[in-house]
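One protein chain omitted, others in place.
Take a look at subunit A:
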Amino acid sequence: MSTRLTRGGRLIDRTAAVEFSFNGKRMRGFHGDTLAAALLANDQMLVGRSFKYHRPRGIVASGPEEPNALVNLGSGARLEPNQRATTTELFDGLECTSQNHWPSLEFDVGVVNNHVSRFLPAGFYYKTFIHPRPFWKHVFEPIIRRSAGLGKAPTQPDPDRYEQAYAFCDVLVIGAGVAGLKVAKAAADAGQRVILLEQSPTLGGRAPVDQTEVDGQPVETWLSAMEADLAARDNVTIRTRTCGFGVYDHGYVLADERVADHTPGDGRPKHRLWRIRAGRIVSATGAIERPLSFAGNDIPGVMLASAVRDYVVNYAVSPGDRTVIVTNNDSAYQTALALKAAGLDVPAILDAREAADGALPQAARAAGIRVLTGKAIARVKGTKRVTGVAICAQAGEGAVQEEIACEAVAMSGGWSPVVHLFSHCGGKLLWDETISAFIPDPARPPLNHDGSAMVECVGAAAGDLDLTGTPVAIPPVWVMPQGAPIQLRSKMWLDYQNDVKVSDVELASREGYVSVEHTKRYTTLGMATDQGKLSNINGLSVLAETLGQEIPQVGTTTFRPPYTPVTIGALAGEARGEIFQPLRKTPMHAAHEKAGAYFEPVGLWRRPYCFPRPGETHEQAVHREVLNTRQNLGLLDASTLGKIIVKGPDAGKFLDMLYTGVMSTLPVGKCRYGLMCNEQGFLIDDGVVARIDEDTWLCHTTSGGADRIHAWMEDWLQCEWWDWQVYTANVTEQYAQVAVVGPNARKLLQVLGGMDVSKEALPFMHWADGTLAGLPARVYRISFSGELSYEIAVPASHGAAFWAACTQAGKALGAMPYGTEALHIMRAEKGFIMIGDETDGTVIPQDLGLDWAISKKKADYLGKRGQERTFLASPDRWKLVGFETLDGSVIPDGAYVIAEGVNANGQRNTQGRVTSTYYSPTLKRGIAMGLLKHGPARMGEVVEFNTVAGGTVKARVRDTVFYDKDGEKQNV
C-alpha cells in the first residue's frame, strides 16, 4: 500500500495537519502537500476512470502532465471539474470527488466497455451506429455523450472573481528551475527588467530532487542564495503559481496566476491573467518524462519514475513497499536510490538497454539493487492496483522469464523537452538522435517583427538534460518488448485518459490515417486534457515504425496554446454582470428612472422605450405618448443622437464626398438632411447637418451609428485623404439634447425664455445659439415627427436641469415625456425612413425615393459609382411605398409580399417586404412601409403578405406619408 513515510518530505510541514475529503471519505494530509501526494499518503491508489473503457486510473505523474488524477474539486457554486490532483495544493476542508463512473469509483458499470474493448477500437464509431438513421440522435449519441465527458458541469454561477493585469519587461523567463534562475540572474546583472514565472509554488524545478550539487554547492544552499539574491533586486519580479501558457506574435505572452486556488473564498481573486509584453522570451520549461509502452502500463501503481522520486523526496510518500523500476536510461536509477534511501524495497531495475554502466547504475548496484539489463516488462499484474510484473527479454516477443511481486512500477522512457512555448508561434523542431527527443531548432525560432528570435530555450527545454553538461544518451525504446505480439500491443496504453493504445495507432496507420494529424484525430491520441504531454512522442514513434519512416519525417502535431488548460473565468476577467459592457446613460437617465421609464438597449445606451403609468401596458403608454405629442406637447431625450464636429479648410469638400448631397454650400445658421453611403452605394446612415461657422459643421448621426460613422470618417481621412485639412471630434456625450415636440412646443420655449424662437427668427431647418431657462442652448428647428419641433442641445452637465425645467414648465402645456417607440410610430406616420428598418445594408437611397437628397451636380461622392452598377440602377428594384391593410390590422414584422409561382430552387417567389409596421394611434389602424417591386407605379393595387403561420394579409399599396401630407403642422 502507498503510505506516508515517517521522515523526510522537503515540501511538507508536519506540524500543520490538513483535513480533506475524497468521495466523502475524510483524510489527512500536511500543509505543503499536493492533493495527489495526500491521496497517495492515504493509500488512495485508484482515483478515477478513463474516458472510453472506464478502466481504473491511478496517479501517474507529479505535475501538469497528469492525465489520470482529475477530480471534481469543491461543491455547489465552487465546483470545479477536471482539476488535476497533482497541481492542486492541499488546503484545510478541501472536498473532492472522482469522475466518470456510475454508481461508484470502485464499482463502475461503464467498465463493461473495457470487457468489450476489443469491439471498440479506434474510430469504431465511424463504422457503426449508422442504421437505423433516427437512432444516432435518439439512442446512440445520448449514450455516448453520457459515458464520455469526465467531470460534472457546475450548476450555479461562479462566485469567484478574476483579475487581468498588464506587465512589461526586457526579459521574461518562464520556468524557475536552475536554468531559468541563472538566466534571470544574468539578465538582472545586466540591468534589465526581468520577470520570472514559475507554475509551481516553489523555485528550483527538479534540482532539489534530482541533484546533490549546483555549481559545486549543495543544491539547497545554492537555491536559497539565489532566491535571496533575486528577491533583493528591484529589477526582478518573481511570480510563483503562475503558468506562462501561451506565446503570441510580437513578444506577447499570457500567464495565469493561481492566486487563491489554495485559499478559496478568502476574498482575493481566484486567478489573475497576466498580459506580458517582453523584449526577450526565455523558455526554461524543463522536460517531461515519457512513459514506456508495455502491457498493463495503465494499471494504478504504474507511475513515472520521476514522479515516484518527487513523492518520496518532496512529500515523504511511498508508492508502495516494493517498487520495480523499468527504464531505458540512467535517470530512473535515481528513483531506485531515493526509494532505497527512504528504506523501501526495490526488487529489481529492469533496463531495456544491453548494458548500463554509468555512475547511477553503478551506485544502484553498490546499494545492493538487482539490475537486470536487456529486460522488459511482459505485462503488469493486477487490475485496480499493481500486484506484480512479469519479466521478459526486451529483444524477444514477451515470453515470461520471471515474475516479481510488487506494489508499484516506476517507469522512464526518456525525456521530452517542453518545447510548447517555442512552438506556439511557429518555432521549428529538430529530432535529436542522442536523447531520442524533439528539441528546438535554434536556427528556426519563432520570429519578431525584425526577424530576430522571439523565443529561446535553455536547459532541459533545449535538450540539455543534465545540469552539469554531461551528455546524456537515451536510446529509443518505443514498445516493450520489441517484438510484442498484437495481444500485448492491444494492452499497451499511449494515452491513458482517452484510452488510446499502441494497437490503435497501428490500426489508424493500417487504414490510411497516416498523416500525424489524421492519426491524432482518428484515434484521439493526445486530445485529452493533458494534450498529449505524455503520449504524443510515444504515439508518433509507433506511427513512424508502422510506416517504416523516421520520426522527424512523420513530424509532430501542432503545439497550440494553452500549455495547460486555463480557467475560462480568468480569460473573461472582471467584465461580467453589470460591468460586462459599459452602460451609457444620458444626463437625464435618473429622471427617466424616476418617471418609471421602461428602457431598451440601443447599442450600449439605454433609452426609454416608453413611460408607462400605473396600470398601463407598454402599448397603451406608447399610444398615449403619440396622441399627446400630436395634440399637446411631447418631450424626448434625444441625447444619444450622434454628434460629430467636422472642422477645417477642407471640411466642406470632405462632407461633399461623405454625403450624397452638397454640404459645402450650406449657409451658416442653416440645417440640411444628409445621407451617407458606403463605397458599394448602400445607405449606411442619415441625419441633419448644421453649419456652425465658416469652417465648422456639426453632423448628426443615428444613435447607434455615432462611433461607427466617426471611425468611418477617420478611416477616409487617415487612409485615403490624408492630405486634406479636416479634423473630426465625436462630441455625442458633450451635449444633452431634448426634442420639444407638438403644437405647444414654441409656447414651452417662450415660457423657458431667453431667446427668440418665433417662426421669423428661427424658421424650419435653421438653428440658433442663445439662452433658455437661464442655460446656454443651441436650438435646432428640425422635426422627425411632423409636428412643430425644436431640438435643444445644452452642455451635458446642464442636461438634467434643462430636462427638469422643460418638465416643470411643460406641465401647464400638457407636456409628457415620450420614448423611442412613440418616436418610431410618429416618424412612420410621416413616412420618414429609419436606418436599420428601411435599410439593411442592401438598400440604396434611390430605393427609398430619396433621390432628392442626392446631388446630380457633384462629380463624385462615396457610393456614386456603386450605385451606377447595373443591378443597382435596375428599374426592377424593390422601392419604398406605404401599405394599408384592408382590414386595418397590423402587418406582421418581417413579412414578405408573395408573388406567383416558385423559383428554380422551389422557393416561393416574392416581390417585396415590409420594413416598418405599426398600429397608428393617430389613424387608429395599422400602417406600414415596405419595399415593393415597381412599387411607386402600383398605387392602389392590393398585395398579399405572408405570415409565419402560413396565412396571408392583404394590403393596399399607397404613398408613404400617412399623416399631414402638406406639412402644415411642422411649418407653423
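The rule is short, and it goes like this: a contact is a pair of C-beta atoms (placed from the backbone, for glycine too) under 8 Å apart; a residue touches a chain by one contact, two chains touch by 3 or more; residues count from 1.
Note that in this section contacts and distances are computed from a predicted model.
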Missing subunit (named according to UniProt) among the choices "Phosphotransferase", "Sarcosine oxidase subunit beta", "3-isopropylmalate dehydratase small subunit" or "NADH-quinone oxidoreductase": "Sarcosine oxidase subunit beta"
Residue, one of A:E141, A:E550, A:E593 or A:D851, that touches the chain absent here: A:E141
Touch criterion as defined above, residue of A:P154, A:P776 or A:G849 at the omitted chain: A:P154
Full-complex contact with the absent chain, from A:E95, A:E227, A:E403 or A:E600: A:E600
Chain not shown: contacting residue from A:D43, A:D170, A:D441 or A:D837: A:D837
Interface with the unshown chain - residue positions in subunit A: 51, 78-82, 118-119, 121, 124-131, 133, 136-137, 141-142, 144-146, 148-158, 160, 246, 248-249, 252, 254, 425-426, 486-487, 490, 503, 507, 510-515, 517-518, 521-522, 524, 529, 531, 558, 560-562, 565-569, 571-573, 575-578, 580-581, 583, 600-602, 609, 680-681, 836-837, 840-842, 866, 869-872, 892-896, 898, 903-908, 910, 913, 946-948, 950
